[in-house]
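FYI, not all chains are in this one, though none of them got moved.
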Amino acid sequence: AMLVASCSSPKEEAAQPRSEFDIGWSIYAGWMPWPYAQQAGIVDKWAKKYDLKINFVQVNDYVESVNQYTAGKLDGVTVANMDALTIPAAGGKDTSAIIVGDYSNGNDGILLKGTDQLSAIKGRDVYLVELSVSHYLLARGLESVNMPLSDVNTINTSDADIAGTFSSPDISAVVAWNPQLSTMAEQPDANLVFSSADIPGEILDLLVVDTATLEANPNLGKALAGIWYETMGIIMEDSEQGQEARAAMAKLAGTTPELFEQQLSTTYLYGKPADAVAATTSPDLITTMTRVRDFSFAQGLFGQGARSADAVGMSFPGGKTLGDEQNITLRFDDTYMQMAADGAL
Amino acid sequence: MRWVNRKVGRTNAFIMGAIPIVLLMIVYLVLAGDRHAINPNDKILPLPSGMVAAMSDLVTQPDRLSGDYLFWSDTLSSLTRLFIGLGISTLSALLVGLVLGVLPPVRATFGPLVTGIAVIPPIALLPILFIAFGLGETAKVALIVIGIAPFMMRDIAAHIAALPREQIIKAQTLGASSWQVMIRVALPQAMPRLIQALRLSLGPAWVFLISAEAIAADSGLGYRIFLVRRYLSMDIIIPYVAWIALLAVAIDLLLTFSSRRMFPWAHGGDR
Amino acid sequence: MSALLSLRNIWVEYGEKVVLENVSLDIEDRSFVSIIGPSGAGKSSLLRVVLGQEVPTRGKILLDDTPLPPECGPDRGVVFQRYSVFSHLSVRKNVMFGLECAQAPFTARLFGARRRAAQEEAEEMLHAVGLGDAMDLYPSEMSGGMQQRLAIAQALIKRPRILLLDEPFGALDPGIRADMHALITRLWHDYALTVIMVTHDINEAFSLGTRVLTLDKRRHDPHAPHRYGATAVYDLPLDRKEKPADLAADAAQSPGGNVDAATASSPSSITIDKDHNN
C-alpha cells in the first residue's frame, strides 16, 4: 500500500510557483554539459539570479529517468524527441521541450559484421534496444534500401549489455548509440553501415519540462536556457578552458577525453541559441515528428487507447500543430531559446 | 484459547488468507481511481478496464508479424527456460550437495569454491556469461543455474551435514559403505529439503530469468515487461507481474503438495 | 592375550571434564558383559569409544590384538540409548537395510528372489521382537517401546561379532522384556556373539551377563566434581552354569556410591530374578 500511496502524492498541484526543481539527466554525449555546468558553478549562478534552486539528478538508466519524469518525481529531464513523444506525452503528461540541444550526427548507428553493405542485413537477427531511437534508426535505414522492418528479426537487448554481447561470435548485427557504438566499432570485423549522420536532424536531444510547472515558473525556463548557452560557450571553445571542460565531461561520463571527443564529433550541438531557434521553427521539424509518430504508432507505442497516429497532439512554434488539437501534450517551445538569442535573460 | 493453539480449518484459512490480498486490491483501485479523475490518460496506475483492454490483444489476438498469441508464447518461452534452469539446478544441487554433505574431504576441497560462487552476484558476471554462452537460450538458462544452484547446493550440503551423527554411525554398523550411506541415508532425507530449497529458489529463479530476458530476448514474460517499460505501459506490466506471481504460487503449491505425497514421513509434524 | 577386545588405559575427556579415567579391560570372545553404574558415570561414553564413534583422549583399543580403527563397522552392532532408527524408512525397510547393504554393494537395494528372502528374514526378526503387526508403519507412528524394539531388530539381524546395547530394554514392559531376554540369549548362543550391555536393571545385569562391570568414580572432589572420572570399580565374572546367589548379592553390595544404596535395600530381588531366568 505504501508503494501505491507514495506515487499518488505528486498530483497536478505543481501549478503553484515554487523555488526548487529537480532535473534528471543520464549519461550521453549531448547531455553531459548539464552535469558539467552544475560542477562548474554555472547552475548555481543562474539559479541565484532567478532566486531558484535547481538540482540536477543523475539517473544511471536512461529509461528510468524518463519514467521518473513521467511519474512526476522530476520536473524536467533530458530526453530524445521520440521518447518524449512516446513516454510522457503519450501518457497524458503535458510536456514542453524548451531546449533543443543537439541532433545525433553519427552517434547512433547500425553495425554489421563481415560486410559493409546495409542490404546484407536481410534475414539477420538484429540486436538493439527495441522501441527506442535505435529502432527508429533501423526502420529508416531499411527504408533507404527499400526493405520493410519485417525483413529482419529484432531482439531486444539492454543498452548497458549490448557492448558485451557484440563480442559473442553468434551476433552479427546491432543498432546502438554512443558510447557503446564506438566501443563495438573497435572490433576488427565490425562495419558501420548506416548512421544517424545519414538522417541529420531526425534524432534530437531535448530538455523537456512539465508544462504546468513551466507556466507557473517561467523563471525556470529562463534559468535553464541561461545555463545551457553559457555552458555551450565554454565547451565549444577550442581553448585550453574548453579542453578542460570537455575532459571534465569525459570523466563524468566514465570515459577518457579522447573517446569523448570522438563522441562529441558525431554530435551536432546547436551552440548558438539562434541556430536552435532556427531548427525548432523550421518545417523540417514537423516532417521529422510526423515520421517519428507514424513509426511510434505503427509499433503500438501510443497504447491501446490510440486509434490513429493523431491520438497524441503536438504543437510547434507559430501555432502550428500536429495530431489531436484537443490533446496536445508535447509542445516545442522556442520562447526561452529565443530569449537567449536576444540576450534577454 | 491461547493463540498458539488455535488451529485454522481449510476453508477458514482460505478466507483469511484472501482478506489482505483483497484489501490491497481495493486500496489500489481507490488510488488508481483518484489519479484517473485528475488525468484520464494516467499511465502509472492503470484501471482494471485499461489492463483488460491492453491485455486482451496480447491474449486473444495473434501478433501481426509472427502470428503468435503473444501472451501465451511469452509464457511458454519463459516457463521453458525456467523449468530447464530449475531442472539443471535441482539435479546438480542434489549431486553436489550430497557429495559435499556426506564426505568431509570433498567438502573441505570444494566447499569454499561453492561458497565463493554463491556469493558472487551473477548479475555482475553477465558480460563474461555472454562470452561463454552466447546470447541464445543457453545463456538465459545458465544465468538461472548460476544464480540458484550454488545456493541450493549449500543448503542441501548443510542439511545433510547436520543429519544426526548417530544415523551415519548406525548405517555404518549395519554395514553401509560411504556410497551406501550417501544413497540410502543421505539422499532420501535430502529429498524433502531439496523440494523446500527449490521452493525458496523459485523467487530468485524468476529474478534471474527476467534479468536474462531483459538483457537479450525476443519473447518471454520478462522481455515483454522490460520492452513496455520503455513507454511505461503499466497496464501491461501489472497484469504480467500478477500472472508471474500466479504461476509462481501454482508451482509452489504443486511442490508442497508433491512433497507431502511423496515424503509423508517428513511431514509428520504438520498434521 | 586371547582377549577379543582390549582397552588399555582409556581416558575420555570433554574439555575440562574427565568422564572416564584410566579404564583398562579385556573382553573375552563370546562373553556377555553387563555394565552398570550411576547415571552420568560414562557408560554410554564407554560404548561410544568401543564403537569407534568417539576417539578416547588417551589410551588405545585393540581388537584381535590389532589397534581398532577410529571408525565403526559392521563387525560391531549397536542399539543406542535414545532409539535411533531411520525415520524415512518403514519398519520393514529399516530392518532390511542391513541385509541390503551387505548383498548389494552398489545399489544398496535388492530385487527379485533375494529381495523376498531378505524380506522374509526381516519379517521373522520383527515377529520375534513383537512388531509383526507394525511392518508398514513409519517410526513416527510408533510408541516409544516399539521404536526401541525396532532398533533392536535392526541391530540383531546383522549378527555382528560384538553387539553394543545401551539400555536396550528400558522402555519395554516386563512381558516383552522377558521375550527379548530370551531372544538375545538365544542369538548370543547360536551366533557366538560378544555382547556388551549397559543397563540400570541389576537383575537383568546379573541374569543375562557372564560378567558384570560397575562403572563409578573412585575419587570425588566436592569442589571440582569434574576433576575425576569414572573407572571400573568392580568387575565380577559370573559362571553362568552355577552362579551362586550370594555371590551376586555380594557383588551388588560392594560398589561405592549410589548403586549400592539401592541394591543393598533389595537384595532378594536379584535372587528372584535369577529364578525367573532359568
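In order of appearance the chains are A, B and C, and numbering begins at 1 in each one.
Definition applied: contacts are C-beta pairs under 8 Å (C-beta built on N, C-alpha and C of every residue); 3 or more make two chains touch, one makes a residue touch a chain.
Here the structure is a predicted model, which is why all the values come from computation and not from measurement.
> Tally the chains of the entire complex by the labels shown and give it as a formula.
Formula for the entire complex, using the labels shown: A x1, B x2, C x2.
Heads up, the rule we're going with is that only the chains that are shown with their structure count from here on.
> Among line, ring, star, complete and other, which best matches the way these chains touch?
The chain contacts form an open line.
> From the mean C-alpha coordinate of chain A to that of chain B, what's the distance rounded to whole Å?
Chain A and chain B have C-alpha centres separated by 38 Å.
> Between chain B and chain C, what is the separation of their C-alpha centroids in Å?
Spacing between the chain centres: roughly 49 Å.
> Counting only Cα atoms for the centres, state how far chain A is from chain C in Å.
Those two chain centres are 84 Å apart.
> Chain C: which residues touch two or more other chains?
Expected reply: no residues.
> Residues of chain A that touch two or more other chains: which are they?
none
> Across the complex, what residues on chain B touch chain C?
By the definition above, chain B touches chain C via 164-167, 169-177, 179-180, 183-185, 188-189, 263-266, 268.
> Touching residues of chain A toward chain B in the complex: what are they?
1, 4-5, 7-8, 11-12, 63, 67, 70-71, 83, 86-87, 90-93, 127, 129-132, 150, 153-158, 161, 164-165, 167-171, 301, 303-305
> What residues on chain B touch chain A, complex-wise?
24, 27-28, 31, 34-35, 38-45, 50, 53-54, 57, 65, 126-127, 130-131, 134-136, 214-218, 223, 226-227, 229-233, 235
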